[in-house]
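Note that this complex is displayed minus one protein chain, with the remaining chains in position.
What follows is chain A.
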Amino acid sequence: IRFILLQNRQGKTRLAKYYIPLEDSEKHKLEFEVHRLVVNRDPKFTNFVEFRTHKVIYRRYAGLFFSLCVDITDNELVYLESIHLFVEILDHFFSNVCELDLVFNFQKVYLILDEFILAGELQETSKKAIIERMGELERQE
């Protein structure tokens, strides 16, 4: 995974994590382009769009777009389900997650993401393990 983006329909970034070294200006440009790329797509279309020399796998949940940028040769469906797994984890953690939860608790979202993906690869695919780990971390604070 090159980067993960969470954006709303208006293009506001709710979460952005890059696993490749990029300059700030490049990041902003990328976020703008990815948003433009996914926002107008029909729900009946594929969840995959070619993006520069890579591929964006995205999925829309209510007004939020979750986008993963992966290599052309990566397995698209398995990343598509990674998005869903991430959403399930968020949903479980915030019990019935909505955009506002993610806005006001963006630090927590980053924490969860760090337990889920590391160095651009999936780190843990067990929802239970991640939720338990988050409990552990909350006790530490």
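The rule is short, and it goes like this: a residue touches a chain if its C-beta (ideal position, glycine included) is under 8 Å from a C-beta of that chain, and two chains touch if they have at least 3 such contacts; residues count from 1.
Keep this in mind: contacts and distances are computed from a predicted model.
S.K.: Looking only at the UniProt record of the hidden chain, which name from "Ubiquinone biosynthesis protein", "AP-2 complex subunit alpha", "5-taurinomethyluridine-[tRNA] synthase subunit MTO1, mitochondrial" or "Dihydrolipoyl dehydrogenase" is the right one?
M.R.: Spelling it out: the chain absent from the display is recorded in UniProt as "AP-2 complex subunit alpha".
S.K.: Suppose we count only contacts with the excluded chain; which residues of chain A make the list?
M.R.: Chain A touches the missing chain through residues 12-19, 21-26, 28, 31, 41-42, 44-50, 52-54, 71-78, 80-82, 84-85, 94, 98, 100-101, 103-108, 110-111, 114, 118-129, 133, 137, 140-141.
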